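A single protein chain has been omitted from the complex, and every remaining protein chain is retained in its original position.
We call the chains A and B, going by the order they appear; numbering starts again at 1 in every chain.
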Amino acid sequence: MSTTLALVIISGIATGAIYSLIALSIVIVYKASDAVNFAAGEFTMVGAYIALFFIVSASLPYYLIFPIVAAATFILGGAFERLVVVPITNRTKGRENPLIPIVIATFGLSLMLTGFVRVFPYTEEVRSLPPLIRGAPIFVGGVPILLTDIAIVVVAVTAILGFWLFFSYTMLGKALQASSQNPRTAALSGIPVAKMRMIVWAIAGLMAGVSGMLVGPKLALTPNLGGIIMIAIAAAVIGGFSNLPGSILGGFIVGVVQNLIGYFFGSTTIAVAPFLIIMVVLLFRPQGLFGGPVHVKKV
Amino acid sequence: MYGSLTRYELAWPLVVVAAAVLFPPYLNNYLLFVGSILLVYAVLALGLDLIMGHAGQFALSHVAFYGIGAYVTAILQSRYGVPFPIGLVAAIVVSAALAAAIAVASVRLRHIYLGLATVAFAAATHWVFEHWRNLTGGVDGMRLPPADFMFFRAVGDAANFRVLAVMFALILLATFLLVRSKLGRSMAAIRDSEHVAAVSGISVARTKMWVFMISSAYASVAGSMLFVFNSFISPIDFTFAPAVLLLTMLVVGGMGSIPGVIVGAFLLGILPEVLRTVLRNYLVWQEFVYGLILVLSITLMPQGVAGLFKKLTAKRREAK
Partner (left out) sequence: MGIISQTIRAVGGFAIAAVMAGPAAAQTTTGVTDDEILIGIFAPLSGALTAYGTDPTNAARAWFNDVNEKGGIHGRQIRYIVEDDKCTPAEAGAIARKFINVDRVFAMLGGSCSGATVSIQELVNQEQIPHFMLNASGDAGVYPPTKYQFGAAPGTQRATLAAVMSYAIDDLGAKTVGVLGPEDEMGTAALRMIHAVAEKRGVEVVANEIVPNNATDVTVPVLNVQSANPDVIILTTYAPPTTLVMKKIVEFGLVDKPIISAIQGVSSTDAFLASLDGDTTGLKNFYYAHPLVGETMDDPGLKPFKDLMVKHFPDRPNPGIMGAYGFPHAMAIVHALEAAGPGLTREKFMEAIEKTNFESGVMAAPTVFNPERRDSLRGQVIVKFDGETVTHAGGPYLWDEIVDPSYFD
C-alpha cells in the first residue's frame, strides 16, 4: 500500500471518529423518539464554540472545558425535549405520527442555534481550537500519524465505550434502553419512560457537543459547521439507523470511503459522496450493512 | 368532504384570474415581483402539503424538483427553442419520473427513509446543477430569455405576474379536485392510519408513490414559474435554505388545509419585507427569529393559522 493511500485512510479514520459520535447522537434519539434530530450538527457547532469561548476568554485547559461543554449541551438537549418534544408528543398521542412535527421542530432549533451563535462577533471569522495534544507525528512504516488524530480517535472511542458501558451496565442505562425498545413494557415495570426520554435527548446533545471539541482542532470552525450532519446521517444509514454499533462503524466507513472516492475518482466527488452513500445504501441494503432484518412496515 | 367541488372551490380560482387581469395596472414592479414570489411559494407549499399534510409522509426533495423544473424549462427554451408550455410539460414529466424512481426505492421502507432519501436526493441534485456545466452553466448560472408562450412573449413584471396568477389558479383548481378524488381519500386514510388504510383495501405503496409524484410535479411547476419572472438562475436558488422556509410555511399556515397553506406561504413570503422594517437594527437576529417562529408554531399552534381560525369561528358559534 502506498504511503499516500495510507495517509488518506488514516485521516479518514480520524474524521470518521467524529462522524461516529454525531451519528450515535442521532441514532439514540431516533430510537427513543422515532425522530431524526436535524439539529445534531448544530449541537456539535455549539459545543465547539463554547470550548472556543472558554479557551479565548479564560484560556482554560481542555480537561476543564470538557465538563463545561458536556454539561451545557446536556442541558440544551434535555431542555429541548422538555419544552418542545414533550408538548408535541402529548398532543399527537395516538392520533397522528409525531415524527413530522418533531423533525420540523429540530429544523427550527438548528436555525435558532446557528442564528444565536452568529450574533457573537468572534464568530465572523474562521476559528480553530488548539490541537488536543501537540507534538511530532509518530511514524509507522514510514507513514506519519498525527498525535491529534490519535487523540481524536482515542477520545471518541473512549466516549463511545463509556456510553456503551453506561447503557449496558448501569441501572439508568438499562432503564433507558428498555424504555427506548419497548416503552409500554418499560412503563409497566415502573420505569419513568417520559423522564428517560428526556435523558436520552440530553445525552444525545452531550455526544454531539463533545464531538464539537474534536471537530474544533481538526476542522475549520464557522457557524455553518452544522452542515456536517449530512455526513453523520450517511453514517447512521450505513449502520441501519437504529443499530448503535452499526452507526459507529458507519462513521468510520464514511470517513474512509469519502476519502477513497476522492482519491480514486477525483476530489470533486468528495462533496457528493455522503449523499451517494445514503442513496445507494437505502436502495440496495436499507437495513444497513450489518445484517439485521429488513424493517419493512407490514402493510 | 369528497365528491364534486363546492361553489367556493370553483370561485376561488376564478377570483385569482380576475384579480390578475384587473390589478397589475395599479401595482408597481416591486409589488408585482413580490407577488410573483408569493405565487411561486404558494405552489411549492401546496405541493409539499400534498405529501406531508394530506398523506402524512416526510419529504425534503421539493427544492430539487423546483430546480429541475426551472432548469428543464430554461434549458429547453434557451438552447433548443422549445416554447414554455411544452417545456413546462417536459419538466413535469422528468420530475414525476425521477420522483417515481425515488418512491419505488423508498416507500416500502420505514417512515423516516423517504425523508432521508429525499434529503440525499436534494443534495445530489444540487451537485448536478453545479457540475453539469454544458447544460446548466454550472455555478456561473444561466441567463434566461423572456418566456416564449407560443402566442406571445411575456415581457415585464405585469405580464409575468398575470401568467403566474393563471398558472396558480390552475394549480389551485387541480388541488381542490385532487383532494376530493379517490386518490385524495386514500391519502387521508394513509395519513390517519396506514394499517386501517391497508385493511380497507387501499394500496398504501401505490398511493404514496402517486402522491409523491404529483407533489414533486407541483414543485417542478413552481420552478418553471421561477423561470417566467427571472432573468437569471443559478444553483444558489436551490440550496437547502428554501426547503426549511417551505416547511415553515406549512407549519405556520396549517398542514392539510389548502387555504391555511396558502396563507402560510404568503405570510412567510412577505415576512422578509416586514422584518426589514421591524428588525431594522437587529437584522442579524433574523435567522434566529425564523427558527423561533418555526419552533413556536409547531409547538403551540399545531394546526397553524388555519387551526386558530377554525377554533375562533367555532367559539363564536358556541357563544351564539
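Simple rule for what comes next: a residue touches a chain if its C-beta (ideal position, glycine included) is under 8 Å from a C-beta of that chain, and two chains touch if they have at least 3 such contacts.
For clarity, every value in this text was computed on a predicted model and none was experimentally measured.
A.B. asks: Using the touch definition up top, pick the residue from B:83, B:138 or B:302 that touches the left-out chain.
C.D. replies: B:138
A.B. asks: Of B:49, B:148, B:194 or B:287, which residue touches the hidden chain?
C.D. replies: Per the contact definition at the top, the residue touching the missing chain is B:287.
A.B. asks: Which one, A:146, A:159, A:186 or A:199, makes contact with the chain that was left out?
C.D. replies: A:146
A.B. asks: Need a quick check: the contact residues on chain B for the chain that isn't drawn.
C.D. replies: Here the touching residues of chain B are 25-34, 37, 130-131, 138-141, 143, 157, 230-234, 236-237, 241, 270, 272-274, 276-278, 283-287.
A.B. asks: Can you name the residues of chain A that touch the chain not displayed here?
C.D. replies: 4, 7-8, 11-12, 15, 118, 124-131, 137, 144, 146, 217, 219-220, 222-224, 227-228, 231, 255, 258-259, 262-263, 266-268, 270-271
Quick note on the criterion: only the chains that are shown with their structure count from here on.
A.B. asks: In whole angstrom, what separates the CA-based centres of chain A and chain B?
C.D. replies: 32
A.B. asks: State the interface residues of chain A toward chain B in the complex, per the touch definition above.
C.D. replies: Listed in rising order, the residues are 30, 34-36, 83-84, 87-88, 91-92, 96-97, 99-101, 103-105, 107-116, 118-119, 230, 233-234, 237, 241, 268, 271-272, 274-276, 278-279, 282-283, 286, 295-297, 299.
A.B. asks: Spell out the residues on chain B that touch chain A in their complex, using ranges where they run on.
C.D. replies: Listed in rising order, the residues of chain B that touch chain A are 52, 56, 58, 105-106, 108-113, 115-117, 119-121, 123-124, 127, 131, 191-192, 194-195, 198, 204-205, 244, 247-248, 251, 255, 284-295, 298-300, 302.
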